[in-house]
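Reviewing the structure listed below.
Note that this complex is displayed minus one protein chain, with the remaining chains in position.
Going in written order, the chains are labelled A and B, and every chain counts its residues from 1.
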């Protein structure tokens, strides 16, 4: 059910990009009770001039390795679960592919459970 | 008012991609009472390594022709209308450009009516 959108500057190997998406999925499994195999993600590589960020907002020192991660999820999680998700994503991406915690920007977009169809035109969660 | 975002693997002809967007619009017209000519859509072609999905989640057999469709709409529709939309999109895309029902992933993001401006800096639906 999550739809994961990863945006980063162009130039990283495909395995690096895939590791980001897969570890986000694993983090969602661990903290949001996302079902096994519920994995859908896109990765957008952007030129530096099309990937704009402040390098110090909130006193966090960002580099050009910044990754913007936007996840659309159902609106059924608590604030504590969201905090656990953020921590877990940063832990996992620090290990693989080796991102700095400062370079991980996260955003959740929440939707109703009936706002998904995983195929066949059915609203599987409604 | 809907903003349609279509993501799929690169390699399909432009007409194929355009048929997807146009038939989503027609389905929104038929089930969500979207006004005539309210058609705004982007199509993102991604390399296979940047387009990640589980080929069997929910026991649905997906292929590399999978299309991820994210539609931002106003929050004024019922669950029944959403179900009708999903069914209609699958019917239409099965005919043109000929998608398998298993390869159609749908997600709705809902926003308030005043969250749109169609030009001139006015909130036309507020």
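Assume a residue touches a chain if its C-beta (ideal position, glycine included) is under 8 Å from a C-beta of that chain, and two chains touch if they have at least 3 such contacts.
Everything quoted here is computed from the prediction, not taken from an experiment.
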Touch with the omitted chain, as defined above, among B:33, B:63, B:81 or B:124: B:124
Contact residue for the chain not shown (choose from A:33, A:76 or A:107): A:107
Residue numbers in chain B that touch the chain omitted from display: 3, 14, 17-18, 21-22, 35, 37-45, 72, 109, 111-112, 114-124, 126
Hidden partner chain, residues of chain A it touches: 7, 44, 46-47, 49-54, 56-58, 60, 62, 68, 70, 79, 82-83, 86-91, 101-110
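Basically, only the chains that are shown with their structure count from here on.
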Approximate Å spacing (C-alpha centroids) for the pair chain A, chain B: 21
